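Note that one protein chain is taken out, while the other chains of the complex remain in position.
Chain nomenclature is as follows: A, B and C, assigned in order of appearance, with residue numbering initiated at 1 for each chain independently.
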Amino acid sequence: MKKIDKKRASWILKTMSDIRNFENETHRIFTSGEIPGFVHLYAGEEAIATGVCAHLTDADYITSTHRGHGHCIAKGCDLNGMMAEIYGKETGLCKGKGGSMHIADIDKGMLGANGMVGGGFPIAVGAGLRNKYLKTKDVVVCFFGDGAANEGGFHEGVNLASIWKLPVVFVNENNNFAEATPQWYSSGSKTIAQRAEAYDIPGERLDGKDLVAVYEAAGKAIDRARKGEGPTLLECMTYRDYGHFEGDEQKYKATAGKEKELAARDCIKEFGTYLLSEGLLSEKEIAEIANTSQKEIAAAIKFAEASPIPRPEALYEDVYAN
Amino acid sequence: MKKIDKKRASWILKTMSDIRNFENETHRIFTSGEIPGFVHLYAGEEAIATGVCAHLTDADYITSTHRGHGHCIAKGCDLNGMMAEIYGKETGLCKGKGGSMHIADIDKGMLGANGMVGGGFPIAVGAGLRNKYLKTKDVVVCFFGDGAANEGGFHEGVNLASIWKLPVVFVNENNNFAEATPQWYSSGSKTIAQRAEAYDIPGERLDGKDLVAVYEAAGKAIDRARKGEGPTLLECMTYRDYGHFEGDEQKYKATAGKEKELAARDCIKEFGTYLLSEGLLSEKEIAEIANTSQKEIAAAIKFAEASPIPRPEALYEDVYAN
Amino acid sequence: MTRNITFMKAINEALEQAMEKDERVILLGEDIAGGAEVAHLEKKNEDAWGGVFGVTKGLMPKFGRERVIDTPISEMGYMGAAVGAAATGLRPVPELMFNDFIGFCLDTILAQGSKMRYMFGGKAKIPMTIRTCHGAGASAAAQHSGSYYGLLGAIPAVKVVVPATPYDAKGLLLAAIEDDNIVVFSEDKTLYGLKGEVPEEYYKVEIGKAKVKKEGTDLTIVTIGKMLYVALEVAEQLANENISVEVIDLITVAPWDQATIIASVKKTGRLVIIDEANPHNNTATDIASVIGNQAFDYLDGPIKCVCAPHTPVPFATNLEQLYLPNAERVLETAAELIDDLKN
Partner (left out) sequence: MTRNITFMKAINEALEQAMEKDERVILLGEDIAGGAEVAHLEKKNEDAWGGVFGVTKGLMPKFGRERVIDTPISEMGYMGAAVGAAATGLRPVPELMFNDFIGFCLDTILAQGSKMRYMFGGKAKIPMTIRTCHGAGASAAAQHSGSYYGLLGAIPAVKVVVPATPYDAKGLLLAAIEDDNIVVFSEDKTLYGLKGEVPEEYYKVEIGKAKVKKEGTDLTIVTIGKMLYVALEVAEQLANENISVEVIDLITVAPWDQATIIASVKKTGRLVIIDEANPHNNTATDIASVIGNQAFDYLDGPIKCVCAPHTPVPFATNLEQLYLPNAERVLETAAELIDDLKN
């Protein structure tokens, strides 16, 4: 696993900032009524997508969730194309036909946000099978929520990856809730990590607000996968800044106590502190990154707004291949 | 849990013998061509169904599998009705419309053999939910194979039973194979019992050829369930005397070693030895039970053969209720 | 007494009255209450959500978590549990949040619930009502906008109803819950805000009976769910051209009401069916096939189906609007049948 050097640190901070800004802006625009449909924001969870994808190349695959903007950005998808997609514009990554819940860019190894909770498990297994069959050293990361861990597909997918020793890393984003249902209600097990025992693979619960912790655990798991030693299950404890989707009243969120403390943490600020203390980036450099990121997101919004809506014939296109 | 006294011992031995004889005869008749379709025999696994169902009344429910004759008999279903069902006769438990894979008798708490591997998990959960909701002390036993443990429904079902503390006991019949696929290939985990860890419930692997071991483990788990303490996962190691279904060449079975030793064991003989050593039944009593059982199965065959085939109009009946 | 309430409220009220009437009725689904075991909510006996659209709001506070059961995201598990609970004497009403999730739990309906009674020689009954929602028009994109009532309607022993008005929604849901079979109750998510007259008391709308919403003599239009409003718009426009349209709201998609449609076609000789489902092997084509056979001699022209195209539902708003059958398309289609009537 590569250490976090200056270059890496900049990429990580920039990526986390991009995600945060993208989501904050999306929140603002959604509230103004310009974006339709269901939008699930990733703000607060940046350390996970970023800490994991820092180890990946375009040749590696990821599967994502309904809360997919963060994974997309961390996997290197074009910000303009993403924003245009959310607006339903012709210039979107999916020509405006997918929307927030289905952003994808296979060329970047991003196999799609997914409107089906748990939909990514078998797809990740298939991509892993492909990697193994073709004898590549590429890996697959399957992001999934705490709620998704109760779908049958979790069980089938992890088991298949285990028996076939596939290069798949299962990254659970445990943000305490599935919609309005807490993880401690929906899971028989106290942790999701302990479910690794059911497949004889390594499982670990870790602080998902801590970029460095995620970076290191993911690095190890991905190395293991590249070496052909099979899958790992990582449970990253985190929290989302916004509601389940835009419009959620969030009545279920804690008003005090440990959960509230978790909610108060800012993974980007924490990473900034780390960078300063390690002497990896200066205050000025950090401010510059923040600045660039804001500008790029603003540009993405302009791009999206200026883009045309899809041609009517697009309705009938892209159904069958050939 | 009630001890195995003389009366219980007789019931158990009779039940095990009924199953064995029923299956041996079904094998014989199938080979002669008189029974159509898919038939999966339970011979060799009698200790499990019997040791478990010895703790149940008609008010308790079970869900079964494609290999369901043993569960049916142990749950007290009528032998004549069962045999007639397998023959596809009007007098069958299901009027000849279900056949071997769908024998059921809800009045006896037998919620059906099931042609879908893993089909019983959610149904058992539903029956357990009903028992809990109605504040009964009745339990549900969900029998399932080692292969079924890899279906998503296993995961969803056990998790639901765990979070809702339902009175459901999951009894795995690990006969080493799912069709021609060994358990050690299809499961990421070495044991199925260890999957209990994923739901924070008790899990135990035990000798499924040993009636007393099954009886005791099941007794404990069922007591626990009746007391409202939630589900248990029992993994009973066993082996089937015949192939997966009638017609299977069984090439995959071991030709020597531990598996072969397991295959050589006869759970009924072993239980007989136990009965003698404990002084619960005499040689003569044992022989009498064997004799009665054979006669009853022979009578069931006569009954089935003499029964009429369904009326043509039966095709259209029993689709909708009312 | 009758009030003007929303489609959503009508459904909520039906659930409430069904639960009051019969203790065996329980609800199951993802966040149909919401916030289970969240301390400050439990203390106030409050539901955090009441379903993703708020349809079940207030039922948990009234009936408790024993009867309004939040489930994990385990569609196969809880839908199958509903089958098991129904087979053993309860009358569960599970909610499938979007009908698009049917692929996760179809087995419990297709192979288990719908076949039990038959396979068991008539010994079982499965009195359960699956509430779900369908339909495009909410920018919910390809995986949350489909219409699968026709797919479910193809399954023997499963009844499927699709209400179009608050009145029918309440009465049909009460009838569904009293029915001893699996009934799929499919709600169009874009109708939740629609208001209409609904009696306060408990009443039932008959399952299997279509309703003539407007009488006419020249052309019959059969509709499913919100397509009713497309047909009414078409009828109004054609009235201007002195063409008299009979509009029939199918209401029950399976088993659908042959008699009412045949009677109408005998009168009008022309039939258009509007179905938002994808165009093949759906309810519209089924009706066209059966009526084409039964009423052949009364037809003045071919039976026409107006459906969604054979594509997934697109996200972009303009494409989604094109996806939905609308008055324009129905008028074009109708024109092929009624050209001779125009003057």
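Quick note on the criterion: a residue touches a chain if its C-beta (ideal position, glycine included) is under 8 Å from a C-beta of that chain, and two chains touch if they have at least 3 such contacts.
Keep in mind that what you see is a predicted model, and the values were worked out from it rather than measured.
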| item | value |
| --- | --- |
| Chains on display which the left-out chain touches in the complete complex | A, B, C |
| Residue among C:P92, C:G150 or C:G269 that touches the chain left out of view | C:G150 |
| Full-complex contact with the absent chain, from A:I12, A:V39, A:L79 or A:L93 | A:L93 |
| Touch with the omitted chain, as defined above, among C:K209, C:H310 or C:K342 | C:H310 |
| Full-complex contact with the absent chain, from A:A9, A:I35 or A:A124 | A:A124 |
| Positions on subunit C contacted by the hidden chain, ascending | 100-111, 114-115, 118-119, 141-143, 150-151, 153-157, 254-255, 278, 280-286, 288-290, 292-294, 296, 299, 301-305, 310-312, 314-315 |
| Subunit A residues touching the omitted chain (full complex) | 61, 63, 92-98, 102, 104-107, 111-112, 114-116, 119, 121-131, 133-134, 152-153, 156-157, 159-160, 163, 317-322 |
| Interface with the unshown chain - residue positions in subunit B | 36-38, 88-90, 94, 96-102, 114-118, 147-148, 150-152, 178-182, 184-187, 249, 251-252, 254-255, 309-310, 312, 314-316, 319 |
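We adopt the following convention: only the chains that are shown with their structure count from here on.
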| item | value |
| --- | --- |
| Chain contact topology (line, ring, star, complete or other) | complete |
| Greatest separation from subunit B - chain, by CA centre | A |
| Whole-Å gap between the CA centroids of subunit A and subunit B | 45 |
| Distance between the centres, which are taken as Cα means, of subunit C and subunit A, whole angstrom | 36 |
| Intercentroid distance (Cα basis), subunit C paired with subunit B, Å | 40 |
| Residue list for subunit B, restricted to those that touch at least two other chains | 152-153, 156, 159, 163 |
| Overlap residues in subunit C, where contacts from two or more other chains coincide | 71-72, 74, 76-77 |
